[in-house]
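Missing here: one protein chain of the complex. Every other protein chain is in place.
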Amino acid sequence: MDRKLKTALDAAFEAPPPEGKAAFLRAHRRRELRPAALLLTQAGYVHWWTWAGSCVLFAGILVLAAGSEPQAVWSGSALTPLLALLAVAESGRAKRYGMEELELACRMPQSSALLARMAAVGLLHLLLLGISAPILSIWGGTGVVQTGIYLLTPYLLTAAIGMELSRRVRGQQGLLACTATAALVCVIGELAQTVRPELYLEEMLPLWYIALAICLAASGFEFVRMIRESEALQWN
Amino acid sequence: MKNFWTLFRYEMRKIWKRPLLWGLLALLSFFLANESKPFTPDYPPGTYILVEKDGSETTRSLSFLEVFRLKREAAHALDGQKMDESFFQALRETMSYPQMSAPDFHIDSYIFRGVPPIYITLWRYLELTPDAYYHNNGGVLAYLATKAEVPDYGDLTDEELEYWSEMEENVELPYTFYDTAGMLKFAQTIYYAELLLPLVVGVCLCVLFPRDRRERLDGVVFSAKHGRGRLGAVKLAAGAVSAVAVAAILFCSVLGTCLFFHGICLDAPIQLYRTSSFPITVGQELLLTFLALALYSLLSGGLVMLVSLVALDSIAGLAAALVPVLIDLFWSGSDAITPLRMFEGKMFQIDNLVKIGGHLFNYLQATLFVLSVGAVLFLVLCGLFWRQWTVSGR
Partner (left out) sequence: MELTVLNLSKHYKDKKAVDGVSLRLTEGINGLLGANGAGKTTLMRILCGILKPTAGSVALDGVDVFSEDYRAVLGYLPQDFGYYPDFTGLDFLLYLAALKGLSRPHAKRKSVELLELVGLADVGKKKIKTYSGGMRQRLGIAQALLNDPRLLIVDEPTAGLDPKERVRFRNLLADLGKDTIVLLSTHIVSDVEHIADHMLMMSEGHIILDEPWDKNRTDLEQLYLEEFGGEDE
């Protein structure tokens, strides 16, 4: 319809009051929640400092690694626990701010919302680590796979311990415990270069594979548990 | 006054009755104790041929602890002797070149012939004369000797060398020998304690100020008679005492383990293990190290309390605690004046001096001064901010 005509009609005639509006809306307003739309919507609700912090840490990893050749990969990997901390902190945001109950009573299962948010953050971190690994491997002279293992292991270790602590310790204390864990893993990772330099020899690589597998399994287990427990209140 | 101590007790309880803090302290104390204990491969259990003082030989099976005990006895066998010509004469006559791959020979030559494992390098064991030893282990002399061989080594000016030489005149010669394995291990491990200290202090103190607000008690607390002025002083006092307590716990973890496993002789001159001109003993070095650690803890604690008070957020306070840790970890420049470099031994070694107003100050003085000023500054700022926040409006 011509816009001018539409405007003129609107001005000339008054629309009759709606009848049965509420019933009509109830019957027709239910829309399906597609996974992609869910992911995008929830990604928008991830707190801005999770995105900003991740980018800053990524930059920090590259800056530190550039300044510490040939120990590029050790210096860089010391910051990955802080990246994991951002992810764990985001997962516990609803609980920390007392929004858990409200979100649980909504149509969208909280587990889906949480999964979508964690997927968004996890994808970003995977991308950042995926970009860091080849760069650090060139600077540090280690293989890409080896570098990836050194970057991922402290990340997954922090994530696993952080998720367990978030489950057990409620509120701000839980986040405090996660922060302390991330800081500890960060410091120990950096100290290990001087205290136990033998850990970074080629011969120790099989041990790193085992450690990575254990951390991956633990993180996976904790993640599944966290999603399952988000379906209902765990305490009353 | 009575109220002050009652409030103080409650604030201390609020700080210390947290499983997270105790868990972290236990974990770190265990880590530090583990790093302070002897390196197990140095004391392999097995079958040994033991040579007694009278020359007779026996074959015995020894456990790790027995090997460790025997080595420790030998290490302290010559404690208290003046390191004069007769001392070195005895060493030249009885010392054999250590075959590190043959543990029985190692114990054989080191223990029951009464020869202590004093720390001399491979090429120096031939120079067992007082002149050679003091030339290479004295403060200024050792510096000059190394400088002669490695021209790039050090950059002390003549004025600085004169300063150190004057100080060295007060060092008693000849040195009195004491085994220093314990102090070496202590010096190596205390720097880990220093590195981790801000993290523990952060966890300890980050909840001190924000907690009332978070638990919605600030209205009740601030409307009470002592809820503003006095409570601020109590919280600062509790925070300061807790910070020093954390430093003491970590310090004692390291010192206690070194004392137990290696033994530490408090009267030993520090020149036995440091290229230093300070006329102090091991006991005095330990006191000064604890003082520096306590001041660093107060400075970190003050920073944490200030940030958590300004932001009213315990995570912000903990993040502030990580700043000195990250600086220590990643600022690796050799001239970096970070707490870590100080605790690595820069405080007691012959090094460049700081010139202020025509006077020379060494790193020990500079460290203690900077830490003291920093700690006082942060604590005063905390007090001012508390006053501004609670008294003049929130």
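Here are some notes:
Each chain carries a letter (A and B) given by its place in the written order, and its residues are counted from 1.
Simple rule for what comes next: a contact is a pair of C-beta atoms (placed from the backbone, for glycine too) under 8 Å apart; a residue touches a chain by one contact, two chains touch by 3 or more.
Since the structure is predicted, the reported quantities are computational estimates derived from the model, not experimental observations.
The missing chain, though absent from the view, touches A when the full complex is examined. Remark: the omitted chain is touched by one listed residue; of A:Ala113, A:Leu175 or A:Ala211 this is A:Ala113. In the full complex, chain A contacts the hidden chain through residues 22, 25-26, 29-31, 33, 41, 45, 93, 97-99, 101-109, 113, 232-233, 236.
Here, only the chains that are shown with their structure count from here on.
One inter-chain figure worth recording: chain A and chain B are separated by 39 Å, centre to centre, where each centre is the mean of the chain's CA atoms.
Against chain B, the residues of chain A that register as touching in their complex are 64, 67-68, 75, 78, 169, 172-173, 175-177, 179-180, 183-184, 186-187, 190-191, 195.
Within the complex, the chain B residues that touch chain A are 18, 20, 24, 27, 35, 192, 195-196, 199, 202-203, 206-207, 214, 314-315, 318-319, 322, 325, 329-330, 332.
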